[in-house]
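Quick one: this structure, given as structure tokens, is what I'll be asking you about.
The other protein chains are all here in position, but one chain of the complex has been omitted.
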Amino acid sequence: MTTPLVTASGLSKHFEVGGGGFFGLRKAATLKAVDEVSFTINAGETLGLVGESGCGKSTLGRLLLRLIEPTSGTIAFDGNDITRIGRMEMRGYRRSMQIIFQDPYGALNPRMSVEDIIAEPLVIHGAKPGAETRKQVTQMLEKVGLPARALDRFPHEFSGGQRQRIGIARALVLHPRLIVCDEAVSALDVSVQAQIVNLLQDLQREMGLTYLFIAHDLSVVRHISDRVAVMYLGKVVEVADKKTIYAAPLHPYTQALIAAVPAQHPAQRSRGRRQRIAGDIPSALNPPSGCRFHTRCPHVMPVCRERAPELREAAAGHQVACHLTDI
Amino acid sequence: MSDVADAEGIALKREHPARATLRRLFRHRLFVTGLLLFGVIAVIAITAPWITTADPQRLSMRNKFLPPGEAWVFGTDNFGRSLWSRVVWGAQLSMIIGASVVGLNAVFGTLIGALAGYFRRLDNALMRVNDALMAFPAILLAIAVTSVLGPSTLNVILALSIVYIPRTARIVRSSVIVLREMEYVQAAVAAGAGHWRILRHHILPNAMAPMIVQLSFLFAYAVLSEATLSFLGVGAVPPTPTWGNIMAEGRDFMREAPWIITIPGVALMITVMGLNLLGDGLRDVLDPRLRIQQ
Amino acid sequence: MARVAFRRLLSAIPVLLIVSLISFGLMRLIPGDPAAAIAGVSATPAQIEQLRRDLGLDQPIYMQLLDYYQGLARGDLGRSLLLGKGVFAATMERLPVTIGLSLYALVFTLLIGIASGIVAALRQNSWIDQAAMMFAMIGISVPNFFLGLLMIILFAVHLGWLPSGGYVAFSQDPAGWLASTTMPAFSLALLQAGLLARITRSSMLEVLRQDYIRTARAKGLPQRKVVLKHALSNALIPIVTVVGIIVSLLLSGAVVTEALFSLPGMGQLLTQAVLSRDYPMVQGGLLLVTTFLVLVNITVDTLYAVLDPRVRYE
Partner (left out) sequence: MNLLEVRGLTTAFMTGRGEVNAIEEVSFSLKEGEILGIVGESGSGKSVTALTVMGLLPQPPARVAAGEVVFNGQNLTRMSDRDMQRIRGPGISMIFQEPMTSLNPVFSIGDQIMETIAAHERLSQADLRKRAIDMLDKVGIPSASKRLDDYPHQMSGGQRQRVMIAMALACNPKLLIADEPTTALDVTIQAQILDLLMDLRDEFGMAIMIITHNMGVIAETADRVLVMYAGRVIEEAPVAQVFDRPLHPYTRGLLECVPSLTEDKPRLVAIPGTLPEPARRPPGCRFAPRCSHALPACSEAIPGLELLEPAHTVACFRAQELAPA
């Protein structure tokens, strides 16, 4: 249960923005979307990854699958370093790692039938289109709760929730081990969102899947995850099992994030009762020095402006990157 | 209401997307009007050998400057040639040139645009050359190229292709750049698809809509430009009946025989307008967000 | 804003380099022996040889290229074979005619195009809209030389109101200039006016759908202010970028219009050069006109920055 399926070490992705110009004379700014991030995902677990917009959580998810090439750092899958292997060798690993996207409209090719969409991964990995493939696709469709009649339909004939089911079927048809769910339920109405969350949990049990569940909704992440990692401006600031992190968060940002979630009952209104963090998220193009949260942190100390805290084990299985807990 | 969707909310009525598009096209007033106008000219062009009796190049000084009437439908020109024959064969030449330019653009514009848009490494080099070619005023470049290559139908096709392929490539490139970032493309990469598969199954089919719209407008420009080139005397060589040639020759006689100019002019206008209407209709139906472009 | 202009100037350099290379390569594209082709069929072998040496075509290609760029650096664009004078001087003589005609046509284009586009968008689907768009459709479908011919037949031949050709310089006789260029300018403008009307209309419709228009109305601003201030200021932004394209189309169209109305402009010069196989003139003239266009586009882009703070403060 605790063997890591995925290990990321010192993973970074820096984008050059606005550069180029005449013979590249204009200096490009560097956007550190993901900066020196290390963590593991254990086989069979769900690791939740939360953070606000621009924190780099989506980039991190895509880095793990090498949909984006990392600037530095390594990714190990099942003990094998996949960071620098060639395209053909990577294809072998792609069977085992898949992704589900946020936008149920942009994630399906409008010019392909549902059958072609779900069969594509099989065909890429050598299946011949025919009765056998069709059977596999049909089974997968039923698993995600869509009737076989859906096979020859096109994406525009489905609602958002149904499209998300098709996207899940496509991701699962190769029987992968790791699924990156990139805001997979964020675009859905709450009543439909619950259906998809339940489906993802059922499928995890049935197929022994490991999830990296990326989302900005803290209650959904709590519900589905075993452990949760919190990101802020390209850095992972805290990782712990979900009970610990929601009940006793150590990083001031995690605390603020949880405090900001609206109440679930009017009797628990938070205004005036909970600590708010002031200010906006700084631009990732020009992040603050030292600890990136220091501009908004209520407990800021001089050291925070100078030195970035390392992600350290504060308690068993609870890592945090904050000078407060370093002492 | 409930007859359109079943319990799971999946539409019961099934229609292939291509069929649905066709159905909407044929309900579109502009498209149908354009298709009719263009269709008439196209049919005339194709059936030219059967609907003309007089040789468009046979001189007959006895019959010169006959106005349109029963014997000569469109009258005769300054050499007594049948204007009907000349305009009909001119239509054929316009169609051949237009279709060839469109064909070359479809192939090379797509190729260059897709390569530049999909492979970032190629983008800079390809687009710099593209920008340079687009910086020339279109007709001037076409004139210069035909003058260098020599006036002939083939060279007109080549010149117009050199002028317009960069413009087509740019349009294809911009849609490819958008499509490349679509999540379904990412999903295909995640499944292990190669570049070729991604281009063929995911990017090109979805880049077709703006491309088709562009090509129908391009057909219009090509026909218009060809007429302009031959009007200036750098197109197909004079005895060849092209609309531009006919009008250039008629220029000296516009007082006594205005029909020599007006008939091919109106034919040209019908063709171009038909294609423009066709393009408007296609744009409305295929890609409603696409702006009216050059 | 100066930064925007400077940046655009820098990025124009590679484009102009390639433009000059293409212009250079053009003459070398002549199938067979370029010297023989330029000299014509009646030339003797000795004459051809002489021409080859004069044009430097006997040199290896890299030497020719070096000479070409050295010439460009000195502002020497070669000599016209037909006129026997420098390409630059010949062009400068003719350019004012073309620029005058194009500017006049640009005024027609902007007035007709923008006004009818805005009115059509504000009265979307009304009869005014349909009439304006019908007019625009005719505009983009009538070849300008055909329109010119029709205008000559009507206004010059039948009514005798305007001369059918010839040119009077503005500095000599402004009224005469107006008489000699009004028909050419109008026939030249119609295509671009139609194009601009269509673009203005769709740009305006697009802007009217934006959230900030809804905000402006939600604030209780009068309709006049919503349209003239909030919608128009945004709709003009894409229109400005189109002006560069329109100038390019006007210069292209001027070639034909000048030939048709016998105006002694750039277009006529180049057409004559082409017909008499004066390739140095074609090559140099093309390069000059294109450079001029690139400069126009830089101006337009700088203007864009004036209108759009997002570009200005980038």
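For reference, chains read A, B and C in written order, and residue numbers begin at 1 within each chain.
Please note the rule applied: a contact is a pair of C-beta atoms (placed from the backbone, for glycine too) under 8 Å apart; a residue touches a chain by one contact, two chains touch by 3 or more.
Note that the structure is predicted; figures quoted are calculated from it, not measured.
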item: Per the touch definition above, residue among A:88, A:131, A:278 or A:316 touching the missing chain; value: A:278
item: Listed residues C:28, C:53, C:85 or C:219, member touching the removed chain; value: C:219
item: For subunit A, residues in touch with the removed chain; value: 52-53, 159-162, 189-195, 197-198, 201, 216, 218-220, 222-224, 246, 256-272, 276-278, 280-281
item: Footprint left on subunit C by the chain that the document does not show; value: 210-212, 214-223, 225, 229-230, 233-234, 237, 307-310, 313
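Just so we're on the same page, only the chains that are shown with their structure count from here on.
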item: Between subunit A and subunit C, centroid-to-centroid distance (C-alpha), Å; value: 52
item: Distance between the centres, which are taken as Cα means, of subunit C and subunit B, whole angstrom; value: 22
item: Centre-to-centre distance between subunit B and subunit A (centres being mean Cα positions), rounded to whole Å; value: 47
item: Subunit B-touching residues of subunit A, taken from the complex the two chains share; value: 62, 65, 67, 87, 90-91, 94-95, 97-99, 101-103, 106-112, 117, 120-121, 124-125, 146-147, 149-150, 152-154, 156-159, 162, 167, 170-171, 174
item: Subunit B-facing residues of subunit C, complex; value: 14-19, 21-22, 26-27, 29-31, 137-138, 140-143, 145-146, 149-150, 152-153, 157, 195, 198-199, 202-203, 206, 238, 242, 245, 248-249, 251-253, 255-256, 259, 267, 270-271, 274-275, 277, 279, 282-283, 286, 289-290, 293-294, 297
item: Contact set on subunit B toward subunit C in their complex; value: 128-129, 131-133, 135-141, 143-145, 147-150, 220, 224, 227-228, 231-234, 247, 251, 254-255, 258, 261-262, 265, 268-269, 272-273, 276-277, 280, 291-292, 294
